[in-house]
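Below are the structure tokens for one structure; questions will follow.
Rest of the complex left out; these chains stay put.
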Amino acid sequence: MDPSVLHDLLLSVQNGAVSVEHALHRLRTLPYADLGFAKVDHHRALRHGAPEAIFCEGKTEAQILKIARGLRKHKVPVLATRADDRVALALKRLSRKAVYHREARIVVIPSTPPKPLQGDIVVVTAGTADIPVAEEAKVTAMTLGSAVDTLFDVGVAGVHRLFDQVDRLRQARVVIVVAGMDGVLPTVVGGLIPTPVIAVPTSRGYGAHFGGLAPLLTMLNACSAGIGVVNIDNGFGAGHLAHRINTLVTRP
Amino acid sequence: MDPSVLHDLLLSVQNGAVSVEHALHRLRTLPYADLGFAKVDHHRALRHGAPEAIFCEGKTEAQILKIARGLRKHKVPVLATRADDRVALALKRLSRKAVYHREARIVVIPSTPPKPLQGDIVVVTAGTADIPVAEEAKVTAMTLGSAVDTLFDVGVAGVHRLFDQVDRLRQARVVIVVAGMDGVLPTVVGGLIPTPVIAVPTSRGYGAHFGGLAPLLTMLNACSAGIGVVNIDNGFGAGHLAHRINTLVTRP
């Protein structure tokens, strides 16, 4: 509900155009959200410029387009994750501003000119095959307005590559660590730096990896403290959480 | 390795007291950590005043006391988690400053006069039985130096109690949500506020709960973004991560 509607109703009570009983009735029957939840969402959009995300898997092309059109009607940017080439093409037909980040499998349609990116998030991967998930995290956080740096293929097998970058990691406000296989990288990173670490297990592996279960358990049981875990392959979730933490820093 | 040792070695090379070959040999055989890792730990202690945590389960009383004595010798505070009455008594005998937070199962022996608590963490529980884990998170974060507020028993069954507190949650810098049973509370909280949310599943439940597996999976699959998950019953980990995020805000 638009606050002005509520304002008008109260004015009508004040000037006698609406009786108290009738106003009471209207207030009782107003949907909840009109008083508050819509405001919440509005508030969030103002503060973050956060695009609504469309998770494309399991949705038809028609459904994705319909949601995207709705968002654009309300001047909200579009962030479509797990998008394949066909979805990307369809969204590009919807708007020439649409950009397809193929490795991240994300299509972004910005609603406004880009603002300068703020803060400092670093995304680290253990291996080459973890890069698509890392890219999903990166594109998500950047679209939300965070500055993101990447550091790929610094797994424990080549641990010296990681140690070379410890100072860089310490400067970051948040570090996202993406790892498949045994998923030990977040534990090692978490023990080296005082920064919040977001751990993302990936489904990369085989055998007793069980589709990402192995690194997920490793991360949940991490000996190092200061680590929050998101779902397997959930680059979007990691990027979103990192952005929330990253933008905390600059709040007054 | 003390940096001065390295300095002296180079001086000896410069003034010829040590040959290049000998210096090369010494540099090669110096333990890694002497050049850097020990410094890291020192740096961490300076910055956080962070007590080393002793996870008491699976350790003998003698082992716990030995570690605690070691920490105190280095003027490091003691944070002993999963401590029972017997451990608490033993640590109280070690130091009169020891405080036993029974519900949190934590013993704290501060090494210095307490500093003013900073920031704003809110710990929320879904039910009454989740309180011990919430207390572990709270005592951990407070001992590390964060201000912590609690909001217990606002599970979705009594969802209006949660909605009454939405504004309070929005003010927080970090919100920790502790929930057993179906673990739906983090999803609901994450959808209402723009703040980073740390979700802690608890082992409270029965049947197809499988010792906390059910709420753990719920939280990892949360529809709302902005949620990082820690291990089942891991109040300590949640408190530590929350403190890391909370103190980011005040860094210059």
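To keep things simple, chains are lettered A and B as they appear, and every chain counts its residues starting from 1.
Note that in this section contacts are C-beta pairs under 8 Å (C-beta built on N, C-alpha and C of every residue); 3 or more make two chains touch, one makes a residue touch a chain.
The model shown is predicted, which means the values in this text are computed figures rather than measured ones.
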If 2 of the identical subunits are displayed, how many subunits does the entire complex have according to this structure file?
8
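The rule we apply is simple: only the chains that are shown with their structure count from here on.
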Help me check something: in the complex, which residues belonging to subunit B touch subunit A?
36, 40, 44, 47-48, 53, 166, 173, 192, 194-196, 198, 216, 220-221, 225-232, 236-237, 240-241, 244-245, 248-249, 251
